[in-house]
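Following this message is one structure expressed as structure tokens.
Apart from one protein chain that is not included, each protein chain of the complex appears where it belongs.
Letters A and B mark the chains as written, and numbering starts fresh at 1 in each.
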Amino acid sequence: MRTWLSTAWVLVWKDLVQEWRSRDVLTSMFAFAVLSLFIFNYALELSPIDRAEIAPGLIWVVMVFAGTLGLNRSFAAEQDQGSFEGLMMAVPELSVIYLAKMITNLLMMFGLAILVIPIYSLLYNQSLFDLRFFGILMLGAWGYSAAGTLISSMTVQTRMRDLLLPVLLFPLLLPVNMAVVKSGSAIIAVSAVPEFQSWINLLLVYDVIMTVVSIMVFEYVIRE
Amino acid sequence: MLSENKTITILSVLAAILFVFAFFMVIFYAPIEVNMGLVQKVFYFHMSAAWVGMLAFLMAAVFGILYLVHKDLKWDRLIASSVEIGLLFTVICILSGMIWARPIWNTWWTWDPRLTTVTIMAFTYIAFILLRRSMDEPSKRAQFSAIYAIIGFVTVPLTFFSARLLRTIHPVIFGSGEVDMNLNQPMLTTMFISLGAFTVMYVALLLQRARLMQAEETLMQLRLQTESDADWEDQADA
Partner (left out) sequence: MKFEAKKLCKAYGVQRVLQNLDISLQSGELVCLLGPNGAGKSTLIRLLSGLLKPTAGEITIDGSLADFSEAEVRRRIGLILHQTFLYEQLTGLENLQLYARLYGTRLTESDLKQLMVRVGLGKVRPVPVRSYSRGMKQRLTIARALLNEPQILLLDEPYTGLDQQGSTMLNQLLIEEKEQQRIILITTHELSFIRQVASRFDILHRGKIAESIPNADMSLDELQERYNIVVNNRVKIQAEAAP
């Protein structure tokens, strides 16, 4: 068990160092997210009250779209240099590769959220600095990364690659989307949401199920 | 192959008979519903199509697990066939739902949860087909199809529960809550006959499609074989 975790940590560290040295992914995700916010501002000409209500939804949507940039790149390095096979020869168990990638993607979403929330708050003069809201976003990001990592590990091996990722991933994310937006609204916006706890429970169930199933099937994705 | 032929033929004939029977039951036997009128009769096929859509999805996931365990390509053909048929029936369900909804709710589409769930399911099916199209290598394609079928199915109950948490204007047939539609005995009978007919139809179509797929693959392999290097003789064992 301990070797499993330390191996995962080594792989996460490797991805973080790679990202830190190139800063490709986080900067593109951030630019995409902020520009999307601008586009939404002009597309949805809303009164400040309406905008305040949809803020959680907007933030989450922007994260989902920007997140695909990171997901598409998750396995790019491995695919290009054939490192999948190098890792497969070395690691104690194949599922640890999945876990490490999932954590990396989750950290990317975390970084994105940290950057985007202040920008949004600044642009629209609405404070989204709420720890509970951030917690909900992270629960959503967990589910997103769990499903997204599995799907991107598949799409990177197909002909259509990047093009296929949103098509395959988004239908699976519906429960997460609903849960994040609804429970986020309960905290940020004015409207009360009576089933708040149910949404959180649903989110947790989704996260756990998605992670467990992905770990179980991952070896079938990368083995021949 | 010959015995397979017989089973499929029998099933197909049975499906056809049941379908015609169910059709006549819907038209003549089932009474006209009090609140909604004649158009309510679409319900029988709408519900049956929804049922087959779900069943096909479930079976695709089951076949997926069977493939991952046994690695026999026949399971892969069954997955692909099931998804194709499931998509067809899901689209029928959505379209028939629209036909039903327009006179009742005065709109073609609503963002109603049950409808949304079924549509998402259709999109998952379409994504599945695109995934298969994007892969050439048969065993890898089978592996990925199995995985996506399983993952896709796992999200269905989760999507359904999410939809249930939101308020719904979809008529509640069974379960708690107000009942918008009054179902009496003849209607229930008709519905069950209809469900049965559609289920047999599903199985018949599934087997037909899988057999067709096998024929397609055999043809392609034969083609490859005649084109490939004819110098390969079978080596005698050392």
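Everything that follows uses one rule, which is that contacts are C-beta pairs under 8 Å (C-beta built on N, C-alpha and C of every residue); 3 or more make two chains touch, one makes a residue touch a chain.
Treat the numbers as computed from the prediction; the structure is a model and nothing was measured.
Residue A:89 is the one among A:1, A:49 or A:89 that touches the chain missing from this view. Only one of the listed residues, A:7, A:68, A:105 or A:214, touches the absent chain: A:7. The missing chain lies against subunit B, touching residues 137-138, 221, 224-225, 228, 231-232, 235, 237-238. With the whole complex as reference, residues 3, 6-7, 10-11, 14, 17-18, 21-22, 77, 81-83, 85-93, 224 of subunit A touch the missing chain.
The working rule: only the chains that are shown with their structure count from here on.
The geometric centre of subunit A is 31 Å away from that of subunit B, both derived from CA atoms. In the complex of the two chains, the subunit A residues touching subunit B come out as 147, 150, 154-155, 157-160, 164, 167-168, 170-172, 174-175, 178-179, 182, 195, 198-199, 202, 205-206, 209-210, 213-214, 217, 220-221, 224. Of all residues in subunit B, those touching subunit A in their complex are 68, 116-117, 120-121, 123-124, 126-127, 130-131, 134-136, 139-140, 143-144, 146-148, 150-152, 154-155, 158-159, 161-163, 165-166.
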